[in-house]
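Report on the following structure.
With one protein chain held back, the other chains of the complex are shown just where they sit.
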Amino acid sequence: MKKYDASKKWTGPTRPYDLIKEATVAFVVVALLSIGLAALFSSPDEKAVTLQSWSQAAPADFVQTASGELAGSTISGQYGPPYNTAADGQQLGPIKVAKFMGVRIPINTANDFVIKPLGTLNDPVTNTAIARWNAADAKTQSGWATAYTDALTKASTAVTIADTNDKYGPVPTLVTSLYAMAKSGALDGALTTSDSPLPTNFTKPLLFLADSGSYFPGLADAQHLSGDQWGVMNETGSWPGQSWLWLYSLWYQVDPFKSSGNADILVMSLMGLLSLGFVLIPILPILHRIPERIPIHRIIWRDWYRSERKNS
Amino acid sequence: MVFSLFNLNHPAHYISVGSISVSPGNLVMVVMAFVLFGLALALPFPGHKSDKNGKE
Partner (left out) sequence: MSSSSDNSKMWTVRVRKATLEKFEPEDLLPDTQPAYVSSWIYVFGVLTIAAFLMLIVSGLILTLEGPAWWHTSKYGHFINSLHLWNVELFFLFMVVHLWGKFWMAAWRGKRTMTWVTGCVAFFASIFTGFTGYLIQTNFDSQWIATQAKDGFNAVGIGAYFNALNTGQALLIHVSLLPIALGVIVVAHVILVRKKGVVPPIESSL
């Protein structure tokens, strides 16, 4: 049986085909279908979290995080590039891509999330605490803040710890002041407008929010959005999410990725490789032969094969 | 503020099999993809017999 040269223009039997009509019908079908789905099922809209709503809903979690920002012990504080040099960032074998790219969005959690916003209050008590903080060396600052964070974490529901021995320096005042600022809504404003009076970049408030030990991750967990819940695929409520991200999600559920500190770079690299392989299927050995070996095409073109047999 | 005939504004009852956990919504979409593929292959296509109007 002579094989047809698939690269040549088709000179065999044809039939009439109304391309514009097909496109129009397709558009009308999809328009009606999507209008129907939108009317029947609507779409989710879980209200955004603010530093105000967080501090009001979970005061202990907020003050623990605030104290941690002063100590530089939060996720952001310990992140590494692109925010700071506290860590090297993730690595792929010996390659430290993030470290190579460097600190491009400098964030000092103590200054950016606590001291500078508090400075906008013009409150004498807070200003005294700020002055004392700024006058101390880094080691003293770290000692105060780490001890206060540990005490708050141990107390678990407290929003302030009494400091009879001046063990925590100005930190309790700073944290209490920040907590009050957050509850009033002023901290959202101060952090959001810190770089620009008419902001569209929410890096600082979002990083602060993401440092939440339990409140913010807890909200996500309740909606099955966490990484270990296939969260990348999911939507809030009962709506369908992003099922096309199934393979990207999958790796985070299995080892070695699940328990690796380099999970993100490992998964991104693996998906990059698989995506490249996908694009190159036409030239990859074995893969490009699969459709011929598993003949689903016999069903697709059954009418044509039947007519070929009739004519031969 | 969700106006719809069917209210999906509640936590989904996730379906778990081993370490696989999928939302009913996503499962419906995935099943629909297979169903549509199967139907596209199985359903007879009109107009293949004649040279009259081609499709749809």
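For reference, chains read A and B in written order, and residue numbers begin at 1 within each chain.
In the analysis below, contacts are C-beta pairs under 8 Å (C-beta built on N, C-alpha and C of every residue); 3 or more make two chains touch, one makes a residue touch a chain.
What you see is a predicted model; the values in this text were computed from it and never measured.
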Legend entry - Selected residue (touches chain absent from view) among A:Ala57, A:Leu273 or A:Ile296: A:Ile296
Inset, instruction - Using the definition of touch stated at the top, determine which of A:Ala71, A:Leu121 or A:Leu225 touches the missing chain. - result: A:Leu225
Inset, instruction - Decide which residue listed in A:Thr176, A:Gln253 or A:Ser307 touches the omitted chain of the complex. - result: A:Ser307
Inset, instruction - Could you list which residues of chain B touch the chain missing from the display? - result: 1-4, 29, 32-33, 36-37, 39-41, 43, 45, 47-48, 54, 56
Inset, instruction - Go through chain A and note every residue touching the omitted chain. - result: 1-20, 22-23, 26-27, 29-31, 33-35, 37-39, 41-49, 79, 81-82, 89-90, 97-98, 100-101, 104-105, 199-203, 206-207, 209-210, 216, 219-220, 225, 227, 231-232, 235-236, 239-240, 242-245, 262, 264-265, 267-269, 275, 278-279, 281-283, 288, 290-292, 294-297, 300-301, 303-305, 307-308
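By our rule, only the chains that are shown with their structure count from here on.
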Inset, instruction - Determine the centre-to-centre distance between chain A and chain B, using the mean Cα coordinates as centres, and give it in whole Å. - result: 28
Legend entry - chain A partner contacts - residues on chain B that touch it in the complex: 1-6, 8-12, 14, 19-26, 28-30, 41-42, 45, 47-48, 50-56
Legend entry - chain B-facing residues of chain A, complex: 15-18, 21-22, 25, 39-45, 222-224, 229-230, 233-235, 237-241, 243, 246, 253-254, 296, 299-300, 303
